[in-house]
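Step one of this worksheet: look at the structure below.
Omission of a single protein chain aside, the complex is shown with its protein chains in their original locations.
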Amino acid sequence: MKPAPFDYFAPGTADEALALLDEHGDTAKPLAGGQSLIPAMNFRLARPQVLVDLNRAADLSYIRSEEAGLAVGAMTRQRAVERSDLVARAAPLLAEAMPWIAHPQIRNRGTVGGSLAHADPSAELPAVALALEARFRARSAAGERSMAVADFFKGMLETALQPGELLVEVVLPALPPRTGTAFLEVARRHGDYALVGVAVVVTLDAKGRCRAARIACLSVGDGPVLANEAGKVLKDQGRSDDLLRAAADAAANRDVDPPSDIHASAAYRRRLVAVLTRRALGRAFERAEKGSGEQGAVRSG
Amino acid sequence: MTAIELTVNGDAVRRSIEPRLLLSDFLRNDLGLTGTHVGCEHGVCGACTVLLDGEAVRSCLMFAVQADGHGVTTVEGLSDGVALHPLQAAFHEAHGLQCGFCTPGILMTLVPFLQDHPHPDEREIREALSGNLCRCTGYQNIVAAVRLACDGASTADR
Partner (left out) sequence: MEPRRQIGERVRRNEDARLLTGRALFVDDVRLEGMLHVAFLRSQHAHARLVRVDATAARGRPGVVAVYTAADLGDYWRPGPLLVPPPPIAGLVFNACTQVPLARDKLRHVGEPIAMVVAESRYLAEDALDDITVDAEPLPAVVDLENALREGAPRVHEHLPSNVAAHAIQRKGDYAEAKRRAHRVIQRRFRYDRGASAAIENRAVAAQWDPRAEELTVWDTTQAPIPIRNGLAQLLGLLQSQVRVVAPFVGGGFGPKIMMYYPEEVLVPWATMRLGRPVKWTEDRQENFFATTQERGQIHDAEIAVDRDGKVLGVRDVFLHDTGAYDPYGLTVPINSQCTLLGPYEIPNYESEFTAIFTNKTIVTPVRGAGRQHGVFVIERLLDFAAKELEIDRAEIRRRNLLRRDQFPVNNEILFQDSAPLTYDSGDYEPALDQALELIDYRRFIREEQPRLRAAGRCVGIGIVCYVEGTGIGPYEGARVTVEPGGLVRLATGVGTQGQGHFTSFAQIVAEVLGVDVADVRVITGDTREFAWGTGTFASRGAVVAGSACHAAATRVREKILDLASHELKAPKEDLVLAGGKVQVRGDPARGIALGALALKANPLRGAVRPGTEPGLEATAYFGPDRGSTASGVHAMIVDVDPETAQVEIKRYVVVHDCGRVINPMIVDGQIHGGVAHGIGNAFYEQLVYDEEGQLLNASFMDYLLPTATDVPHVETAHRETPSPLNPIGAKGVGEAGAIPTGALFAQAVEDALGNRNGKLEICEIPLSPNRLFELIEQAR
């Protein structure tokens, strides 16, 4: 299990990286944290001829608060996100999801941008980005563009990024008031890819009714899946057990069409979507209510 | 071939290597630091865990060339060669190892963990260990060793 040979470049900035990618075209692959790419190379399932290592591009590693929201540089280590107070305050959903990503040894190398650009449907970050309506900033030698999350994920391990184009930043818009979030997943073992996971954002109105809910599921399709039907069920409703159940049912039976694999059948995944959606919604509502300072106002629903 | 310069267990090292050389193989074969073990080469078993600038990483999921300019610590760098590191001593005391193959990676995982969490509870210890596979111990005495190491440290702190 040794990787095939390749040419290696370690540019010091994003611009240098883009120039190299442009120069080498299809033969080149950017190397972020390498925690998915290098195993694939060790199995010789991936054999890039040229690796452009982004790990020395210091200008791609940052977490900062901007007008548009929380901006995270693509090469920011997952560990840095996990440890960031700023993330904990501004994007508690992201903070809650971080410990579910593999193990500290992986998160010490793994990057936010690497995981998003890899677009593994079982990964946590794409679903979190979907739930939070993240925007993606990409650059190429030709210029820069910004994409909505819905336009970024294109399918199994597929994104809108073009050859020679790098994801450089993800921006998580600030959450409105009276918003609660929750992340839950079921994996075979702690740190494994999820069998199913859900990332939930619930925003309440002043009366405690659900103004908007975004439920993103992972490991149930070719990419992160937004449970729109479930969101509709919740719209303008006050919290109740029946409501959460109805929303969970909608997510499981109308929003997702999960695959079967050796670890979980489609039926089992549907079940997990229902259970996790219900449980995550419960938490998110509770957190939204607490955040609103109007706890108990709409308890009975 | 690419020239690299790095610090390994405090010593400056210069070598010329192929870019595809995994850090794990570099440490074991080029530097003879065979205490870092290789169990899966796809980043699951954790046996190859070393410290990169003080943080635990899988050395099978890094190319040696990426360590250029950085500091690497392996299990060989843990003790001064005379006395065992307190964590090593605790593993000995609590029978936290059997075949010992996974042990270096587990020690290197725990060292930074214990710096961040000097007094972990059992749950935290088990989660910290969950990225390292051990087939011999059932983890129980590894957990016991960590607790012992922490108790020892806390006694010393007082």
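Annotations for the structure displayed:
Residue numbering begins at 1 within each chain, and the chains themselves are lettered A and B in the order written.
Methods note: a contact is a pair of C-beta atoms (placed from the backbone, for glycine too) under 8 Å apart; a residue touches a chain by one contact, two chains touch by 3 or more.
Only a predicted model underlies this, so the values are computations on that prediction, with no experimental measurement involved.
Shown chains touched by the missing chain in the whole complex: A, B. Interface note for the absent chain: among B:Phe63, B:Phe91 or B:Phe113, the touching residue is B:Phe91.
Here the missing chain is touched by one residue of B:Ile4, B:Leu51, B:Leu78 or B:Val111, and it is B:Leu78. Screening B:Val8, B:Val38, B:Leu114 or B:Leu148 against the full complex identifies B:Val38 as the residue touching the chain left out.
What chain A contributes to its contact with the hidden chain is residues 1-5, 39, 43-44, 186, 188-193, 195, 262-265, 267-268, 271-272, 275-276. For chain B, the residues touching the absent chain in the complete assembly are 18, 20-21, 28-29, 32-42, 44-45, 47, 74-76, 78-79, 84, 88, 91-93, 95, 97-104, 107, 122, 125-127, 129-143.
As a convention for this text, only the chains that are shown with their structure count from here on.
If you average the CA atoms of chain A and of chain B, the two centres end up 30 Å from each other.
Across the interface of their complex, chain A is touched by residues 2, 18-20, 22, 25, 41-43, 46, 49, 52, 55-58, 60-63, 65-66, 68, 109, 112-113, 127-128, 130-131 of chain B.
The touching residues of chain A, when paired with chain B in their complex, are 1-8, 10, 34-35, 38-39, 42-43, 51, 53, 55, 79, 99, 102-106, 108-109, 189-191.
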